[in-house]
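For reference, the structure discussed in these notes is given below.
With one protein chain withheld, the remaining protein chains of the complex are depicted in position.
By letter and in written order, the chains are A, B and C; residue numbering begins at 1 in each of them.
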């Protein structure tokens, strides 16, 4: 977690990808491998305990491993060498069976899968926290009027509830994607040098099954040393989530602008202040969300490019994944975590939302009027009439109603009561409330819940 | 389909994204909208036929639409204007109801979804052709020996069948991903100006349901104008496939090298020749596969970045999708199509595969020997002994067996018969054949089939 | 220029990359090659006119070329075949010398360089139009007060002139970069099959020089078939410009928001209207600028990835460039062109800028007060005092001056006159005007001019 960048991260996830955790993932593989091979009669039953006793990250000198890795081309080679030496000190016999039948990539990939499994569980939990908070806000702001904005211009009224339901609906789809990806992609890597487990002769699959069971992973139909759609899918699934987090950060930052001021990130001791401008409240969480959404897509692109790997085990493409996938998970997980902390405390100014609706002096009712008139004089003619009136209102600084009231084409079709209705934002919300209901119902559906629980 | 680039494309898919097809997609939306609104009592029953009669792409002047779009900011605005004019010529009354209650983005997004639906069906069919051809080759080359190569160096023997099974296994996963994405993402877009369908008052959802039924699409819980995880997921799912196509192209191009010569793309009149070197047979399909795998990841990155869209409908991000998503689908679909045509005709030289195994004079048996010795003298000691012998063999230009035969540590443990076995590549394939069986069984499983049929 | 996407393009640049222009570029190479080879005595003097007579794009059937290219792997092969046939009809002898000594890539790359040369000239001219317009606006709005905004929050006052000078300063740097790139990268490609010009024996460099002179290009020290830093640099230089255009589009779109309303893109018949909301004025040019800035970075990434080309001429990487580089140039050039048309007509509401400065009731003067107090009570103490007062002002809905006036720590240090000054935005602009002067002087410097003229 580099210093300048630390603010984007979640401590919990970053620790999962620390140097120690990385080593431990590989060592967990080695210990489990020994147990699996003993259970399947490949190595003596006496070896696993002696090996497992040394499979502890803190027994290894990281700096020495780094130097050796730079020569050998990957970390597993010096790690296995060192582990063998450590085991041999206590049990020469057991040392013979360290890493038996496996290849470096088996240890590195499976170790990484173990780390990713934990990280995706944390992300899933944080996502649940965010969706539950969003669902509560959606319910609460079901009827809160706000300007709907398109192309960064006010368009028509909508409700803050619909806005939030849009976030929720999308986030719930990411929940499903994460589940599919966890099931498809978190599998054992175990193939030996070229994927045939040749050195285990006929026992390769028995060992694979025992090893997978030990690590609580599925056995894939085939080793996937040079077939990287699984890690790449983890990248795209998490990357899609980052995009949605960016959308949410974008909305919050736009709503927080001094001139809009409809929401504000929570303030507090040391939060979002400026080193020079004492009145500033910087939307720090939005910055984190936006920044993650800028960085992650390119990293996903690397993961996809890196899928082009040669023959049985690739050169360059595999290496390019090593830091890239954890980075994707850390940035997205970090942003999600910050959102989960901030969202329940988001300050919402419903009065300001209401006030901003009136900024354009009736223009947001233009469509309502055009549609109503359209039923009588045709959509296009009505559109043009109201467009002209809108221009006139803007040019003369008048309320749209005032301009329309001077037009007999309008007045002989719409009386004052009808006009009242048409200029009442709360009466021009279409199916806003139905949409909210649909999204909340889907969020709360037993299916959604069961899916969560059955993971 | 730009001239220089045309060789990467599939004609069938490219036509789906032609200007005419693009217009027709939007016009299909408009015709269906009119029918749906008539069925739900929103507009007169007489309007739909008059509107539908003009919803034909060839009635529109594309150049005029282009010029108008540049001013209005999107194509739907001038298209709807022009459609209204056309309808009005025959039926003034019906013209009033063109595009009733919809927004530009409803037409553009739904039109695009209709195009994408067809494209994904073609991709699925081509993918089936490729996997079936791969399955046949896998079966055929189950026992064909080939050098397994890691880090671009020969490592151990494997079979060409396992290599192909690796492709097949991955491609079958893409098949599943495509299905999930088709089900989740090919849904109706219909929300009106800010997503509330306000101008249809309480009838918005009824119209949406009727419209979706007409177009054979699902109704989403909420309009997704500014929530772009669905188009972005189409991009990632197709993008993942592009990565695997690149891996296959990479393998073929490496195996086709003059010095390796184990496979060759089919030759033929005008195929792969060089303008200057008459003997050349360029691997054209590999170039297409590799090129797609280089271009698509970045385009996926654009789709993910573009998810950061403002408020109810975005500025810039939505526009960035317009050409990007079709490009991803066209490049990947084109590459897949070329592979489907080439693969059944790939020339495979099994003798050359066998010959190349012997290039290193026994070195590929090094691991077998090390493992066998390892059982007696320990993995590490055996590794070091064989490593030294391998160096020696290379340095002296001798066969590894010759070197080892001079070492009593080896000879008193391994007799000539054992040595024969250890230097027989066919006897050091581990579970290669089991892996092939697993992959073929999964490919042929009723589940896989049913999944295909039920789409 | 795909239909949906047409609004992002400049007609002039897009025509440079049309199918016809692409063919013509390659044919210009072939005609010039014949002339150069005749001049250097490689081929008969009678050949060039016969060859040149057929080097006209309209003589070729594009659809037939496309089909043939898909088999041969690139367009040059069937083009040269067809050209040879055409020449042979009139002059069998001359036909022997078509494409003499060249390779496909020589024609394709040099043809592309000729297209790019024209495109970069157009971009340079549009950039000059934009910088000149920006310089005029900068001069005009030198003293126009506007809120300086950081982290999307109002911070301190600045001038609209400084804001514009920031755009100008950056754009002028892009001008310099374009010049450097044009000089370094627009060079001849001519190397024959593997870059040695072997088939021209000792005359290769003489032909190269004559050919380059004919096409007004520089001769590089070495053919660059597989060394793609030059096209990649064109991509990065143009890509950097796209980033700045996005920044400008971002600023305009933010300033155009309904709630800010300090600038507006020009309206007019058909411009920026909404299909449903008659009052809308969508910032169409901003959408174009933002969209280009989202798409171009990924395309640049493809160009950089594509640099990894094998041996003497690459497989896949070269192909990946074909459509990507023109796309970068077209998107950026299109956006720049739209900006050049829009900028002189941008509507600027200086009163609204002034009004928005007062929205926060004195908070923008917080830093001025903190700094002044800081001189007496220390920066940190002053910062904390003013921060607390700012919070108080916000909480109580009061003007900051009112809050501060109640604090003796302030009042005994700052009298009313001093307070007047501190709350006068025009008196807290630091060196704003000096900065503007520096930027305008640099823009108008003879060096900058001469650089322009000497190209």
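Assume contacts are C-beta pairs under 8 Å (C-beta built on N, C-alpha and C of every residue); 3 or more make two chains touch, one makes a residue touch a chain.
Computed from a predicted structure; not experimentally measured.
Peer 1: Which shown chains does the hidden chain touch?
Peer 2: Answer for the hidden chain's contacts among shown chains: A, B, C.
Peer 1: Touching the hidden chain in the complete assembly: which of C:110, C:144 or C:305 does that?
Peer 2: Result: among the candidates, C:305 touches the missing chain.
Peer 1: Quick one: say which of B:45, B:152 or B:416 touches the chain that got left out.
Peer 2: In the complete complex, the chain left out is touched by residue B:152.
Peer 1: One chain isn't shown here. Among C:129, C:227 or C:398, which residue touches it?
Peer 2: C:227
Peer 1: Consider the whole complex, including the chain that is not shown, and state which of C:86, C:263, C:293 or C:403 touches that chain.
Peer 2: Once the missing chain is taken into account, the touching residue is C:293.
Peer 1: Across the whole complex, list the residues on subunit A that are touched by the chain not included here.
Peer 2: Residue positions of subunit A that touch the missing chain: 1-8, 17, 19, 22-23, 62, 65-66, 68-78, 80, 99, 102-104, 108, 192-193, 199, 249, 253, 268-277, 282-284, 286-291, 293-295, 297-299, 301-302, 305-306, 315-317, 319-320, 322-324, 326, 338.
Peer 1: Determine and list the subunit B residues touching the chain excluded from the picture.
Peer 2: 147, 149-156, 253-254, 256-260, 273-274, 276-283, 286-287, 297-298, 301, 305, 356, 359-360, 363-364, 366-367, 370, 383-384, 386-387, 389-391, 393-394, 400
Peer 1: Need a quick check: the contact residues on subunit C for the chain that isn't drawn.
Peer 2: Residue positions of subunit C that touch the missing chain: 73, 81, 84, 92, 95-101, 148-152, 155-158, 162-163, 165-167, 169-170, 173-174, 176-177, 180, 184, 192-202, 204-205, 220-230, 232-233, 236-237, 239-240, 242-244, 246-247, 249-251, 254, 290, 293-294, 296-298, 300-315, 367-368, 371, 374-375, 377-380, 428-432, 434-435, 438-439, 442.
Basically, only the chains that are shown with their structure count from here on.
Peer 1: Subunit B and subunit A are one sequence twice: same or different residues at the contact, by the over-half rule?
Peer 2: Both copies, subunit A as well as subunit B, present the same residues to each other, with over half of the numbers appearing on both sides.
Peer 1: Please tell me the distance, in whole Å, between the geometric centres of subunit A and subunit C computed from their C-alpha atoms.
Peer 2: A distance of 32 Å separates the two centres.
Peer 1: Give the residues of subunit B that touch two or more other chains, as numbers and ranges in rising order.
Peer 2: In subunit B, residues 73, 99, 192-193, 199, 249, 290, 293-294, 298, 301-302, 305-306, 315 touch at least two other chains, as defined above.
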